[in-house]
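Got a structure for you, questions after.
Of the protein chains in this complex, all but one are displayed in their positions.
And then chain A:
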């Protein structure tokens, strides 16, 4: 990094490309992303995407027998502004963070900002040459319609408001946005600074049809089409008989050979790729695929496109204002409506539910998934996601400890994210075959009961309950949390969005008129962690207090304080095991020396067996040397054993005290306590420690639980709060057993 030093000139400093590896002062700890922080970073990226998606417009482009056509775009007048961003980082709450544009270091970097590019001398001259140029400057700014109405420009040309999208004429856009077959079902990504056009183009099948041939009456017709291998041939074919095969079987594709729903985005540079990836995978690809299906099954895209194009053509002649035309189109075309819905839902971080008017109607939902909560603390250089619940309790971890979205832990409970009656009425309004079971699921599930408990008390299949719950979670109506319980501890979430305190306080007062104020409640929770029941003034208030807690967790105000533990082996135990091991070794050595003297001949014999070739040969010098060496070795081993025995005899015998942590015997002074990192995968010695500790419990129940719990739960990841549920035990009983282990486990409390 020799160059780094010179590179770091103040204020204007720029480091070389791979750079950003400054010389670290040797003493300073390096930052690291632990646990699932990296994974979370990725999730965060698309979670923030929702609100600031940078989605500017969605356009539909087709190529028909009339060539490429720009069919429709939404919104009618898209804005060209770059996406806004969350300006806060980490868990900061400042009401007015500094605008990034105001930061003066930005202006130092501005040699890379767009504003300066346009000022490049040569390119600005181009405009001059353009004006000098003989050709009519068709694309000049004054020609671009800004408003709703048609007008004639100075050359007497009719300027139509919808024939420009952003600053581009649609006639140009439609040609550049109808990529060739090479892009069929591939990601097409074009950037025309500052916009990015991303899509998943759909072409007609090679045989000139939109759907796979079926052995039906249409086989004759498809054969006819199939005989024309090229699209051009097909075009002429279609042109010759324009309407004879049209409406009755609905297969007049108008010579449409491809269509393409284009998503137009404007994103901050450093986030572009990640966010485009997300919207592409979750929205763009799925939407285009669904339309392909609709086109194949009922010629949907072409029919709708034809209708929209006809409406636009008519409106062009009648010089209708754009707003009127767009209203009409959106009213009449379900495809246009679907495009609008996708646009609005995606840019507002909602779920788009679409119903395409095909036969049978095609329903689909599109969303960019949002994590229901954060699992690690947002670091100070991450964009803030205030108000999102912070918890390490992850319901989709399977038995092996891997994250599996299809797996929902049955020991978790369902917490609705909105008012129960409101959610139920929404589901009723949807009225699908799932509505009734979902409503039943909502009615049965309580945030205090695990799915398993709900299933058992109502004698229903737990798996079907989990499926319904997953459905609610997917639709962002609920989240899964560890069941609420008055014995557990809850604290104020470090990621709570205090900016919302004024409004939330009003809502709280409305929901719980007799309870303490929201700030008071939160202050009490945050002051010192203690079992939640101690906040409730009497047993009669328990239910209300649980409701209050559910409210607070739903809003990301509170989170559970969970306890994790590791087995901590005190020197007394370490010594005991060491002593035992040495004693065993000594015993073994003694036995061995006895047996070895006995078996000396037998080993000789076995040795002779090998050299059976020549038993009576005289001893060679080599053999003599070997014998001498063996003798020396045996002597050495003997001496070692004696020394070992002597040393062992000098060791004080281990004494088990009631409190190994306080054992201050001299021989334990220099030993440090030992922590077993993962009792599931232990070494031989570690298993001896666990066994030695197990022997100390006099109560058989406690001893039995020690062996059962230790390998499963004392690994620093499993919360002790979940033991009772997972083992099917009483909470109180579990805790009283755990209290026995207190001295020998290292506990840590975190959310």
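Methods note: a residue touches a chain if its C-beta (ideal position, glycine included) is under 8 Å from a C-beta of that chain, and two chains touch if they have at least 3 such contacts; residues count from 1.
In the analysis below, contacts and distances are computed from a predicted model.
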{"item": "Absent chain [UniProt protein name; select from \"Nitrogen permease regulator 2-like protein\", \"WD40-repeat-containing domain protein\", \"F-actin-capping protein subunit beta\" or \"Synaptobrevin homolog YKT6\"]", "value": "\"Nitrogen permease regulator 2-like protein\""}
{"item": "Hidden-chain contact residue, picked from the options A:331, A:429, A:514 or A:528", "value": "A:528"}
{"item": "Option touching the unshown chain, where A:159, A:460, A:702 or A:746 are the choices", "value": "A:746"}
{"item": "Listed residues A:75, A:369, A:387 or A:494, member touching the removed chain", "value": "A:494"}
{"item": "Contact set of chain A toward the excluded chain (per top definition)", "value": "4-5, 8-11, 13-20, 22-25, 27-35, 37, 87, 89-95, 97-98, 100, 103-105, 108-109, 111-112, 117, 120-123, 125-126, 129-130, 132-135, 139, 168-169, 172, 175-176, 179-180, 182-183, 186-193, 269-270, 375-377, 379-381, 392, 491-494, 496, 498-499, 501-503, 505-506, 517, 519-520, 522-523, 526-529, 561, 564, 566, 672-675, 677-678, 715-717, 746-751"}
